[in-house]
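Heads up, one of the protein chains got dropped from this complex, but the rest are sitting where they should.
Here is subunit A:
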Amino acid sequence: MLDVPDWPGHLPGQHVDVRLTAEDGYRAQRSYSIASAWPHPEGKVELTVQRLDDGEVSPYLTDTVEAGDRIELRGPVGGWFVWRDQQPAPVLLIGGGSGVVPLMAMVRARAMAGTKQPFRLIYSVRTPEDLLYADELRRRVRDDAGLDVHYVYTRKTPDNWPAPPKRIDVAALNTYGWPPDFAPDCFVCGPTTFVETAADILVALGHDPRRIRTERFGGTS
């Protein structure tokens, strides 16, 4: 959670560049998705950072930074992978791992705006323990009318889950996504292979490629 003086506000889906400078002048910068909606009740900007063991920036942000430290930010950045609450179309969000972060900002922004577009999130995650925002999502599904969430577990499912672990596939998107006739705006975010797979399936199911927006991070291909 960051207090950012003079923050101009942002659209859900945008990111910031974090720039770190060591005492000897060495610098590194990385992009992180904004998890919070704007306006925010406490005027804060929330980032969710996945710690990469061999990273140089994420372990610093997750392990070293303490409340009160100052961080150099640039942003908000990005004008394509964004949802605007005036868009009337239903929305299909498909997130893999920490790719759920900018999608969560959209879910929060919809609640903040009090709009009624049907929202559906398909969230692929390795195990139940890896879920981000688990409690908040449970609460929002109960309280935010028109929002529903379906989980895909790729390594380990919760007890009594009706299906074995599996990767996102045609059946999952066909069963739990909106049908193409519904003409949803689709946002897909996650590792490259996840995004490639999910976006290809959406196109194969008949979704208009122009309505599918993607954001990819990390990984090789």
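FYI, a contact is a pair of C-beta atoms (placed from the backbone, for glycine too) under 8 Å apart; a residue touches a chain by one contact, two chains touch by 3 or more; residues count from 1.
Rule of thumb we're sticking to: contacts and distances are computed from a predicted model.
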Choices "FMN-binding domain-containing protein", "ABC transporter permease", "Sulfite oxidase-like oxidoreductase" or "ATP synthase subunit a" - which one is the UniProt name of the chain not shown: "Sulfite oxidase-like oxidoreductase"
Option touching the unshown chain, where A:His40, A:Arg126, A:Lys156 or A:Arg213 are the choices: A:Arg213
Touching residue (missing chain; options A:Pro59, A:Pro128 or A:Pro180): A:Pro59
Residues from subunit A at the interface with the omitted partner, ascending: 19-24, 26-31, 56, 59-60, 64, 69-72, 74, 77-81, 192, 196, 199-200, 202-203, 209-210, 212-214, 216, 218-221
